[in-house]
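Incomplete set of chains, arranged as in the complex.
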Amino acid sequence: MVEQIPLEEAVNIIEDGMTVMVGGFIGSGAPDQILELLARRGVKDLTLIANDTGILGDALSQLIVNRCLRKVIASHIGTNPETGKQMLAGELEVQLVPQGTLVEQIRSAGAGLGGFLTPTGVATIVEEGKQKISIDAKEYLLELPLSADIALLRAYKADPAGNLVYRRAARNFNPVMATAAKTVIAQVETIVPLGEIDPDEVMTPGIFVHYLVEAKPKGVVQHG
Amino acid sequence: MDKAERMEWLIHRVAREFKTGDVVNLGIGMPVKVANALPDGITIILQSENGFLGLGPSPQEGQEDPDLVNAGGKYSTILPGGSCFDSALSFTIIRGGHVDATVLGALQVDEEGNLANWMIPGKMVPGMGGAMDLVVGARRVIVAMEHTAKNGTPKVLKKCSLPLTAARQVNLVVTDMGVMEVTPQGLVLREMAPGVTFEAIQAATEAKLLLVD
């Protein structure tokens, strides 16, 4: 069942020590209002699963700057130098994962699979500690599912059933993360009446979503 | 040619590798400039790994769409016939062999086609992003880079010393000095930039450059 809640209440659902997936790609499609308030409130020891750690100055980056995290699992941290700084200083654990592997690990958890075989990372340091399996003389890494306590998403519009529609490149990791967390909270720009979203237009079915927060994004911080 | 002219040559040379309809993913930085250097009459489809096909030019000021940035986080546009999708489908496209070519920069590349372009241990660790999937999945992997490092040391090596992005996946190396193809025999020099001699390019290259027809 989907509940519409205010921003403050959404942020209070996230507890110290939780594993949190955050949708978005270098800020695009990230639930910025939730992230900003979360960083301001000063949550602690989160494990973050996200494509990246944002751009210094944007909402996601503040979680790193405010030292809310214990661990980061991401494909890229180059757009937020603070992450690399804390990592090299031994203050933050960072696990770098190929982007295609990361999204597939999340999908695997959401889809009830035990893992998958990917050629990505073979003969690189990514293969360390992983089982290698050969199929038809080609080597693959066995990658395992990745789930979370919370998924924080951003969508363009929603209906009271929790159905989500994303816009353009803001979709990225959001629909996959919606499937792989115990509790799914979506920041949406607008909530339209039931029946206004055509069934074929839905990108995340409402059954995946637990809480909707109506809040406009503040916009994208440009990198570089 | 001066340095800027040689870089221009490089970009135009890479741009000649495509035919109309090719699906191409261009890495951040110099590779992305290839899109503006395509020969007349050639139209390619650019894939952006954050989730769309039909990547267009940068928007005019005031026309930016906050929901439409490219994989480098820059405002972008989408051409008619383009499509948006999630990261799972984006990497189905990339890893599944549906990208005809990817153009990436490199820290090091070697005569076996190994590529290192994502980290320098203890120093620069931005992460691999989508590069490892692209290099494994794209049908052709083209490295586009300056021939040597800023301090003049070779980047085209017998064997990469930095952590690999992928093993034996590079097909073509295009630099400001020439074009080298990775073959089972080693690196075959296919072309030299105007004014570059074989002696000059071999001297700037650790790997042995082969000259065959």
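For reference, chains read A and B in written order, and residue numbers begin at 1 within each chain.
Assume a contact is a pair of C-beta atoms (placed from the backbone, for glycine too) under 8 Å apart; a residue touches a chain by one contact, two chains touch by 3 or more.
Computed from a predicted model, the values in this text were never measured in an experiment.
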| item | value |
| --- | --- |
| Full-file chain stoichiometry, since only one instance of each kind is pictured | A x2, B x2 |
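Quick note on the criterion: only the chains that are shown with their structure count from here on.
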| item | value |
| --- | --- |
| Whole-Å gap between the CA centroids of chain A and chain B | 28 |
| Chain A-touching residues of chain B, taken from the complex the two chains share | 48-52, 65-76, 78, 84-88, 90-91, 94-95, 122, 125-133, 136-137, 163-168 |
| Residue ranges of chain A touching chain B (in the complex, touch as defined) | 25-29, 51-52, 55, 74-79, 84, 87-88, 94, 96, 98-101, 103-104, 107, 118-126, 156, 166-176, 203, 217, 219-220, 222-224 |
